[in-house]
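Report on one structure; see the data block that follows.
One chain of protein is taken out of this complex; the other chains stay put.
We just call them A, B and C in the order they show up, numbering each chain from 1.
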Amino acid sequence: MKLELHRVKIHKLAWGKETSARDGLLTVNKEELLTMLRKDERLAKVDLDFASPGESVRILPVKDVVEPRYKMEGPGGVFPGMVSDVETVGEGKTLVLSGAAVVTTGKIVRFQEGIIDMKGPGAEYTPFSRTCNIVVILENTEDLDKHDYETACRMAGLKTAAYLARKCLGAAVDSVETYETPNLKDAMAAHEGLPKVAYLYMLQSQGLLHDTYLYGVDVKKILPTLLNPTEVMDGAIVSGNCVSACDKNNTYSHQNNPIIHQMFKRHGKDFNFLGCIVTNENVTLADKKRCSSYSINLAKTLGVDGLLISEEGFGNPDADLIMNCWKAERAGIKTTLLTDEYAGQDGASQSLADSTPEGDACVTAGNANEVVVLPPMDKVIGVPEEANVIAGGWQGSLAEDGTITVELQAILGATSELGFTKLGCYTI
Amino acid sequence: MVKEIERAGLPVVHVCTIVPISLTVGANRIVPAVAIPYPLGDPNRTPEEEKEIRRNLVEKALKALQTEVTEQTVFTD
Amino acid sequence: MTYRIIHYINQFYAGIGGEEKADITPEIREGVVGPGMALQAALRDEAEIVATVICGDSYFASNLEKASEEIIEMMKKYSPDAVVAGPAFNAGRYGTASGGICEAVSKQLGIPVVSAMYPENPGVDLYKRSCYIVETTDSAAGMRKAIPAMAALVLKLLKGEPVGSPSEEGYIERGIRKNKFYEKLAAERAVDMFTAKLHGRPFVTEYPMPVFDRVEPNPPVTDMKNAVIGLVTSGGICPGGNPDHIEASSASKFGEYDITGIKDLVCTEYCTAHGGYDATYADQDPDRVLPVDVLRDMEKEGVFKKLHNKFYSTVGNGTSVASSKRFGAEIARRMISDGVTAVILTST
Partner (left out) sequence: MSCRRLLITNNPFLSKNISCSLPVEGTSLDVLRITREHVHGGWAVLSSPLYGNLRPHQHPYRSVLIEKSESQSGEVDLLSLELIENALLIYTSQEFSILSSEGMPEEVREDFACIDAELMKETLERYRLFPRQGMEGRYL
């Protein structure tokens, strides 16, 4: 499989008559985009706004972030099973509006969602303070079922991302990156002498607001399976996950999965990267046992020497992470884990809900419970009162002057377990 | 608690129902007991039988205390 | 500005006396006492030791809550900016008291606290999470090195300067996780570590998984006939009415109960304080949890020399690791000083 990512760099946003990209400026036809989004009768109200790096703007509660992408050459279309048909993706050419991001905001249930600050201390923690954000503000119709509303919000983000990139087809491309993965037969024969490795990609799949989709399939219903890394770049994995903001893998992070990028960088030099195994994190114990055994068996079947494992979320998924780890290690497969920590506001509690002596190589993206103070911003997009009820906040988190005191947990992508930030932990 | 007593230099035997917990808390000499609400007894037996059960367990505990161990050991018989 | 510091020391370092004076109640004196002089010198003119609290080690150990309360009340009058306790070196009860007072001060007054101990001092395990404990040698010979490190650390805390790693500052690792921004993305660090592990190169995990601390088993009892058996339970057995008010779960204390002359724990005299299991059976016959009856029989038969005339009891259910450690250490200390040679601990 060979995929070319054609990047059009965006560093400025403007409203205009025609949606297009030119010289780093993304112009958006607000009316056209709104008309498209308002066709969804589940939404009572849709609005749009911009938030750019360095502006005194806060967005909350953020549901998802999506990078605008569109297929220039197929097969298939972006976000298969969601926006496009279920045709396999990961080949051909894909246009990327690099530096732009679609951010969806709106209430779903009261304790969810995250914060993006475009300036100040909060901006240091979230990767999305550095993107030019097109914010989609959503409001549901009365008495709409929560599942339907979640779907409507998710779709609005994906549709906007696809729309923006589609309208920019033909724009001057700033760079082209090529990713190529041979079929298994050739891959196995290549890079003799280098250890074979795979990436075990764990996806949140616990239930409403804790779900992820693979080609439109609810991941809690899958058995672990193989996935080509380039499929991820075309949006084969879509987030339906709303908690917790700091370590949910939003769609943007999936599209740009930094682990995959790092694995490609080392491929052929340090190891032979064969691809991804995607697995889930279910509530049912039988699923945990089944899927961890199944994943490791897939890895054994591939004959890999090492597995890099990334988790999504915490608590219950810690059990999956640990099972995946020791089952792999006992099968003779070396593992490295990427997780984050919930060590309490004082950092003194046990960070993970489970542990194993085999987990001797573990990178963490930080303690999600550490408290940060976010000074007031000139402008708030969304519903500021949500600061009191979002995960990571508490009653009283929002001060009268707009200052918000929260755990990092509330900041979108702050402790990304795909490793999207530079945050980490050390012991004092 | 059991670990601190051991650390202080006293040989200690842990008579307990949930052996895995005892292993987790770091007891070195472990004697499995009858059941959680009555570790050293059994209300379904006659008082005499019950005392016999208890006596057996205590004897087992004393035997454990007199046994050289190098690692965590569960004394089942 | 000069910061106001209160120094906590025990009866021995105050020059009052050794073990025979370990029962003295807390007192506070203006200015420096004993090792406080060296500490004051190390603090130079940046901070002043305004008062010194002196308390007997045994008094503190057996009246943990009361003693902390009394001492904090005494301290309040001097409106301290920080408290320094010790150094306690390898003195167990002094270490426990120093750590205990630091924890209480930090919780109730919210000001910086620093202590200093030998890593094997039981106070370290109990309190390293609550306060910075500077690492010392096992005897007062290490005073010269400990004092400047304590002074430097407390000044740093007072000024709100960032505290470095344990090895940089000379304190014992507290096991507290702190965030920091690394040079590289977490993903890159993960792939770096992964590569190192694959190729058998050294790497340092960013999160050491907790390993259970183990204690070497003690040698067995070789002379059972002369053994004194101590009884301990986490099943909450106590005299009727639970006179010490041991909590049904998350116990904050243990009880010590005299059983001199008692041949059998009968339901009219004893009961259980445990809230974690169906207590009916234990209440019907407390021997089902604490086998006093058969042990008395065996004592009479001469299987062992003596059943210790006190038993110790607490509730294991939901009780924090730190509390049960503290209970265990204190119970062991009391039993050893009473001549117990082996222990049976029962749990439900």
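Throughout what follows, contacts are C-beta pairs under 8 Å (C-beta built on N, C-alpha and C of every residue); 3 or more make two chains touch, one makes a residue touch a chain.
Model, not experiment: these values are computed from the prediction.
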Out of A:Lys45, A:Lys146, A:Lys269 or A:Arg330, only one touches the absent chain, namely A:Lys146
Residue of A:Met1, A:Leu25 or A:Val109 touching the missing chain in the full complex:
A:Val109
Touching the left-out chain: which of A:Thr181, A:Thr230, A:Ser244 or A:Gln262?
A:Ser244
For the chain left out of this view, which of A:Thr35, A:Ser175 or A:Thr284 touches it?
A:Thr284
Can you list where chain A touches the absent chain?
109-111, 146, 204, 206-210, 220, 241, 243-244, 247-248, 282-286, 288, 313-316, 318-319, 342, 344, 349-350, 353-354, 369, 389, 391-392, 394, 409
Tell me, which residues in chain B touch the chain that this view leaves out?
17-18, 20-21, 24, 35-36
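Definition applied: only the chains that are shown with their structure count from here on.
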What is the distance, in whole Å, between the centres of chain A and chain B, each centre taken as the mean of its C-alpha atoms?
51
Need the CA-centroid distance for the pair chain A / chain C, whole Å please.
45
Euclidean distance of C-alpha centroids - chain B vs chain C, Å
26
Listed in rising order, chain A residues that touch 2 or more other chains are none
Sites on chain C touched by chain B in the complex:
122, 212-222, 224, 227, 229-230, 232, 234-235, 277-282, 284-285, 287-291, 293-295, 297-298, 303-304, 314, 316, 324-325, 327-329, 331-333, 335-336, 340-348
Touching residues (chain side chain C, partner chain A) in the complex:
129, 163, 165-166, 173-191, 193-195, 197-199, 203, 205-211
Which of the residues in chain B end up touching chain C in this complex?
1-18, 21-22, 24, 26-29, 33, 36-41, 43, 50-51, 54-55, 57-59, 61-62, 65-73
